[in-house]
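Working notes, structure below.
One protein chain omitted, others in place.
Up next is chain A:
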Amino acid sequence: MPESLIPACEAVAEAFSQAWADPGFRGSLAALLSAHVGRPTPLTPAVRLSTELGVTVLLKREDLTHTGSHKINNVLGQALLARRMGRTRLIAETGAGMHGVATATAGALLGLPVKVFMGERDVERQAHNVFRMRLLGAEVVPVTTGSRTLKDATSEAMRHWVTDVDEAYYCVGSVIGPHPYPMMVREFQRVIGDEARRQCAAELPAATPDYVVACVGGGSNAAGTFAGFVETSAKLVGVEAEGGSGATNGEIGVLHGFQSLFLQDEHGQIKEAHSIAAGLDYPGVGPEHAYLRDLGRARYVTASDGEAIAAAVRLARSEGVLPAIESAHALAWVVRAAGTPELPRGSTVLVTLSGRGDKDITTLIAEAELA
């Protein structure tokens, strides 16, 4: 992490640690999550898909949150923290645009101006979300450097933060970045796992599912989901995009203020990630995922663009639920593994649907061979 941002990160760490121990802060966040976001989100049995696959599939419905993805859970926490710290504006990076939309929403709600950095390529393929952010009053800054995706948007947000460090709060969208961000974002996202664990306890005869599956880009919805189950017997599975598989194929490295697993060449240059899902287009993975992998507590696998598209269409047709292409990667693994030793017949599997597929309609029209 550059020296110029060390004091700012320390200030965020200190403020978060105080806020998280303050029942007043927790209460304000819980109230927003209920009244504004619509939590708790339901656990939906995927009845027809379960029959077809021979495993019991339960969907944790983050797609039903306000703004359409789990990103809002984290953003509201950080926006409240920013206000508590006396910061007057928010900056954010975004890939698919869901974190940008969530940040723009939080900014509108709390009266904080928002600037969102977004790779030019993502601006093109997620035009709908760009418009949503602008509609909500946020400024969207297209990033034209490097691969023009999430990695470069993150670099540019950090470069900007240095210039406005006293007034701006950097609202990181995933379990990446310097301390305290990976830990803090997991804590703000653990509401997914905590709710799901309670819901499973109420609804499943065995109380805990056999498998807990979530997609992993930086890994925030997976980190939040896993946090609720890491102390249970459930097997944890993170599903990466084939072209953005830091946890599966990465090597240890340092970028954006954290050490973890990154896709890189033999000289230490970070590789560009490639995925049809803009939200999974990140060459690294949050440090806690690298840790869970090393411990053997979670396993990380990949799904291809085609498998994800097919899974999205399949869920739409079997359950009437259109997931984000990001979330469809988690389902794609379930579809592929069901009935194999990886996911034996008769298992119960919880899948976090991190977001809804409305933003992906254009991609689906172009990619899905709809019969």
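Brief remarks on what is shown
The rule we apply is simple: a contact is a pair of C-beta atoms (placed from the backbone, for glycine too) under 8 Å apart; a residue touches a chain by one contact, two chains touch by 3 or more; residues count from 1.
Rule of thumb we're sticking to: contacts and distances are computed from a predicted model.
The UniProt record for the undisplayed chain lists the protein name "Tryptophan synthase alpha chain", from the options "Tryptophan synthase alpha chain", "Transmembrane protein YxlG", "Glutathione import ATP-binding protein GsiA" or "Carbohydrate ABC transporter membrane protein 1 (CUT1 family)". When the whole complex is considered, the residue among A:221, A:264 or A:352 that touches the unshown chain is A:264. Of the listed residues A:30, A:201, A:254 or A:361, the one in contact with the hidden chain in the full complex is A:254. Per the touch definition above, the residue from A:146, A:306 or A:344 contacting the chain not shown is A:146. Residue positions on chain A in contact with the hidden chain: 1-8, 145-146, 151-152, 155, 158-159, 162-163, 165, 253-257, 262, 264, 267-271, in rising order.
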